[in-house]
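The structure that follows is given in the form of structure tokens.
A single protein chain has been removed from this complex, and every other one stays in its place.
For reference, chains read A, B, C and D in written order, and residue numbers begin at 1 within each chain.
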């Protein structure tokens, strides 16, 4: 799990606990049936909206996205430059020997196509199509979290309505009204927490991670096609560097200047 | 009805029932006139917004979408590869004999055009146009459910306003105020349930099913044009496989390796 | 007025009346000043937002859109096929004799351009431009109804605020508070009804009608250019049929098979 | 100021005054500090969001947009047709003598470029670029009013929160609670009025005026390029007429048929 997620969760939970204990009555915030209505209802709406396959897929994609070792764009550029230099020195077929060292599946497959002598347009089309389809799959995961983020508060409100309707119908004991209203509000509270602390941020993060992965893959497409076209490695490096922010570019220059050994620079 | 819809509905109804019985007063949630105002009003707004043809169309499309036997993309790819191999061995005209076995209407019509020797651009245009128009028709169904999803809560609120205005005008018997407010809130409750448990999820699901169907049809366009161009079946297979997720691709490889008999692989 | 609009209005009004009479106090829902604030205010905001010409235009467009005899796409296809056959048999100039029988202004003008021997690109550009500009004019009408749909509830809330501020300032007679709050809520009620029963559905319906008309006109562009190019009438028919839904296509086949007399098939 | 704006403002103010006096307590709606919080706060947020230059620009653009003499598209078409006829009779250079009579700056500049013999693509690019940049400048003005329309109600609610927090903290004199809540609600009332009667309609109107101006300028581009290409004036007239609504087209035909004198037809 990446650090920001962890820090954010800790701060968020601390804030809620502070708010709960500050009022001196933390037990007021616990109610199993409230949790059932809010969480169960929100989940039910989302399950109806998607298929079981989508959820199975989500369970596979989620851990990957959160555990993935971040792909360094610096090392990717360096690797592509090295491959480009090698291809110009020894020919495209020489790239075959590098394939085992490359860990990125997408780059590996693209180089295979290059070594096989497939035409550039077909390589671009095929890689772009794969990118588009990956983006659609990611979009479905994001869409599930967005649906959850909308349904949890809605079911929180439904739970509060349930509580209020019950409460107002039978106001026999006025001393219980306060406690009953308090209980009715707990579902709205659960719905807001589930949406704002889990679903909205996760949906945003998945979107960001997906965008990031697409950009890395676009760099790979640019780089591989440039290698195949036998372009000057420096021109390619210049173009790939435009994907970096000014700060990243300085870091990259520093890394290159640091003369890091060839072995250490392998894309990880 | 697909499994997710069923599971979702059961969980959702269970949650609501729990919430109702938990307060000890389930009869408080039933009111015919409240249901009439919420459901009738929301339906009325939606009927005004569309035409009777749209609703007739919806009644035809809905069962199809929910009952349809899911088209396996694996088998579609396998079928297209077989057709491609046959076309390269025996010529495009040989595909005519396969047409009776193919169950998918869209693929059938496309192959007819190929066998008739129609030019590729015209086939692509015509199939794309059909896809676009199907997407518009699906869009109308989705649009009806989105309108319902917006109108039910709106009419729930109108019903609550009706109840409150009535209640506040004649507060003669203070002991009845609670029950009357409870009744007034029931329409809001109905509106939220109808929107969040039925209309929003169904609209989302229709959107997903439509997207899925469009992707399958796009695979068919790609495949048929590739067959007509006499492309290498392996290149075509490679391209079609980019439509699959990494998991699906592994499943596909396993299925192919399993040497399933020719007859069993027919697209269903 | 089309049937759906009528049915919807009747159901909607019936639901509201039920809700009103159910509380036994229908007079509570009538207040001239509340109506003035909600309707007048919402209208005022919309008048400021547009020009008098836009409203004059709206008054002309509305009855047309609601009274228009629905253009049957079946008969349009049939007519275009007949024209295409005639043009192939007797030449493009022969179409001149048909022009009086054609009632659709847009098709008429397009055929005139064809008979005059104007170049295809100019015909397409000119017809597309007319379509785009019609779509912009329709968009303005839709936009007026969307503004009304947003402003009526906003002014309903303003009216309720007016009532509450007045009420809270002078709470001398506690027995009147209920009635005064009831009155204050009536504007919110009016605003919701005006928006949800009239403006939102009409805006959606105008959008649908406009989309439908644009699709019909796009079929005409496709058809006329195909006639001018001397394309095979069957290919043209095939392409135009993709605009129909599967159900409509069956209806169309049935109509053609029915051998309806030539005169009866004229586009109406 | 155009008539619709004036009528709308009068109706809107009348409605509010009716609502205020109807409750018998118009003084309840006046509070300087409430106005300060709502107006000042909303303005403050908007000032932070933009630069002083944007506001200076707004002050220059606003009066122009509201006072501008509406450009008649009929007369524009007529003028372009006359120019086209003259150019075909006497050559493009003859247009130089007309430049002083033309009041529209944009048309004037375009004709200068034509007379100077600049190439069509460069004229189109340059005029389109000017149009795009004008549209961006207009967009900023619209954006300011949209921000105000969102911030006024937000600050109205902030003001009401301020009042409520104060009120609830010190409920010593129960007889004052009503008046204090009434005062607290006044900011929400101000925020709603400012947004719904001023900012939302003005933003919409600016959008419409900008769209209108862009369409007029697009007609000019079409016309000038057609003149430069030496196109038949009747073809050009036909194309420009597609920018008109059916009603406007009839008016135009009537105006042409009316044989209005040449001098009177000058674009104003």
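What we mean here is this: contacts are C-beta pairs under 8 Å (C-beta built on N, C-alpha and C of every residue); 3 or more make two chains touch, one makes a residue touch a chain.
Only a predicted model underlies this, so the values are computations on that prediction, with no experimental measurement involved.
> For the chain not shown, which residue from D:157, D:179, D:235 or D:256 touches it across the whole complex?
D:157
> With the missing chain put back, one of D:40, D:63 or D:120 would touch it. Which one?
Considering the complete complex, D:40 is the one touching the chain left out.
> Name every residue on chain A in touch with the hidden partner chain.
2-5, 7-12, 14-16, 18-20, 22-25, 28-29, 178-179, 181-182, 185-186, 188-189, 192-193, 195-197, 200-202, 204-205, 208, 211, 215, 235, 238-239, 242-245, 247
> Identify the residues of chain D touching the omitted chain, counting contacts across the whole complex.
So the residues of chain D touching the unseen chain are 33, 36-37, 40-41, 43-52, 54-55, 57, 60, 118, 122, 125-126, 129-130, 133, 136-137, 140, 143, 147, 150-151, 154-155, 157-159, 161-171.
Going forward, only the chains that are shown with their structure count from here on.
> Quick one: which chains contact chain A and chain B both?
Of all the chains present, none is in contact with both chain A and chain B.
> What rotation angle takes the CA atoms of chain C onto those of chain D? Round to the nearest 5 degrees.
Fitting chain C to chain D on C-alpha positions yields an angle of 70 degrees.
> Between chain C and chain B, is it the same set of residue numbers doing the touching on each side, over half shared, or a different set?
Because under half of the interface numbers appear in both copies, chain C and chain B meet with different residues.
> Could you give the separation in Å between the centres of chain B and chain C, each centre being the mean of its C-alpha atoms?
Going by mean C-alpha positions, chain B sits 26 Å from chain C.
> Which positions in chain B touch two or more other chains at once?
In chain B, no residue touches two or more other chains.
> Which category does the touching pattern between chains fall into here: line, ring, star, complete, or other?
Drawn as a graph, the chains make an open path, so a line.
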